[in-house]
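Read through the structure below, which is laid out as structure tokens, and then see the notes.
Every protein chain of the complex appears in place save one, which is left out.
Up next, subunit A:
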Amino acid sequence: MSTDNKSESSATPSTAESSTAESSDTASSATAQKQGGTQTPAASSKPATGSLDASLSAKAKKTKKPAGAGTAGASATSATTTASVTRRNRIIAIVALVVVIAVVAVFLIARRGTNVNSGTNPNANAAATVPVDDAEITIGMVLSPTNLDIRTQSGSSLDQLLIGNVYEPLVSRDENNAVQPGLASSWDVSDDGTVYTFHLNSGITFSNGDALDADDVAWSISELENNQYKDYDAIANYESVEAVDSDTVRLTLSAPYSQLLWNLTGRAGLVFDQDASYDAKTQAIGSGPYLLEKFTANDSAQLTANKDYWGANKAQIGTVTIKYYSDANAAINAIRSGDIQTLSGFDYTQVSPLKDEGFNVEAGDDTDKMVLAFNNARSPLNDIRVRQAIRYAIDEDDIIAARGGVDTALGGPIPSLDPGYEDLADLYPHDVDKAKELLSEAGYGADNPLKITLTYANIYSSEIGDALTSQLADAGIELTVNQVEFSTWLSDVYTNHDYDLSLVDHNESHDFGQWANPDYYYGYDNAQVQEDYTKALASTDESETDSLLAQAARQVSEDAAADWLFNFRVVSVWSGKVQGFPVNMNQAYLPLWQISLLQG
């Protein structure tokens, strides 16, 4: 879920945040002053008063005794004093000079240091391919995980970092979001769709040397379900899991569940070492082609190739560093100066200048849906005419164009990479007259305009809010934009459902279930959609599942349960040396083993 993480790397201080920081800051300085101030002022360090003054001037007299001798013999003595003063000045001047030289020298050394570094860069001018051990790459990303506990902590950036790299799932997925063999080389599904038998590859080992066998798989899944870890509900209708023999696992459901295999490509399918004990928040031990060396939240993660990797997805680059940037300028400067070799996750308009500087800039397909959520359960958006009016009033193409034109129109809750996709972009075309008509039917007009508030997290750009404000104003809707901190959003909007409109990039794949859950923050409750969705999940026929999902999605869109502004496509930038960088869905799944470095 990208939204979880965006908060983590949020760079923009919200008003709430900064005011707290500030207030405690001023509080502390106030105390500091108070401490000084509680003592009643008696003597000030201003010179001139009483005995203090006397003691010091006495000292001055002592050091320059001859001066007191009167004007007669003063000329000679004052000459020597002047001489000593100028000498001292000279010393001061010399010291100052040394300091200045030292400062300059430090800068020069620093500069040289960096030059030397770039000069000795092994990639600079060697030929042929880089041996795995020498190959190094730094990958720029936006969202950082906060910790490594993939069983508890939400956030797609954690999936991005660990799944397929450090931890491996039972089955994996390809760049088109289709299920592929993973730890399991094959699987059988019983005719009634309730028993899944997975056949594991042989010779799988964890990076600590332990063997990965069916026991570990069964243990991982039963732990997930018993402790209700993150995504435990991705194995719906779970009944039991058992290791039949050392390389066969049997997963039994109480009823068929059509999404199971895809769900096992994610967190629900990850296999952990039941014999290893480590702090899952700060360490990660898995069976993948990479080892996690070091992780600093909101800064960087360093991975090294697992030399004893069991499978075919061997690492081609010895050391991979993922560096997280919250600021686009910092990231763009870093790729320009060669500090990083790839960069993903910033808006196209921000990175498009790099296209003319010899970098590859490409947008990948993704499952991110920029959802303008409506509070379907609360007035005034519980009125379908109001919701429809808003959908007619919004010009999605205009918003997409303003973002550089790489995103695609969506029109409904299911993106093209997910099952049940259907192009619904034309369901509510941009039609201001129709919007006004619907609004007047609903009882709003020029003298009684519809006034609503858009509450969204400050991790998203304010431009979208501005664009929506002006578009809705054309239809006579007064929109107030309220950008808040993500944690505030989680509390007010997500948990307490206290909002009219909101804006979230829902980036999970296969997440249509949101629309079948009336308790979700959309407050959307349609029995037909819920029934279709339940049927789609229970079906053992893939095409039937797809058509049921498509039908439900169309219903959701027709009900104007939300407006889908666009299907966000993640833009990646990489330098010419980088080969095989995954472009599609790389915010949630980034198989590092596919990347290699060319020379020259």
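The working rule: contacts are C-beta pairs under 8 Å (C-beta built on N, C-alpha and C of every residue); 3 or more make two chains touch, one makes a residue touch a chain; residues count from 1.
Simple rule for what comes next: contacts and distances are computed from a predicted model.
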| item | value |
| --- | --- |
| Protein name, per the UniProt record, of whichever chain is missing from view ("ABC transporter permease", "Rod shape-determining protein MreD", "Protein translocase subunit SecD" or "GntR family transcriptional regulator") | "ABC transporter permease" |
| Given A:374, A:494, A:524 or A:566, the one touching the chain that is not displayed | A:494 |
| Contact partner of the left-out chain, one of A:195, A:276 or A:297 | A:297 |
| Interface with the unshown chain - residue positions in subunit A | 1, 3-4, 7-11, 13-14, 16-18, 20-21, 23-25, 27-29, 31-32, 34-48, 51-53, 55-57, 59-61, 64, 67, 77-79, 81-82, 85-86, 88-89, 92, 96, 99-100, 103, 106-107, 109-114, 116-117, 138, 146-147, 149, 152-155, 228, 230, 233, 279-282, 296-300, 302, 321, 323, 325-327, 329-330, 333-334, 336-337, 339, 485-492, 494-495, 504, 506, 508, 511, 519 |
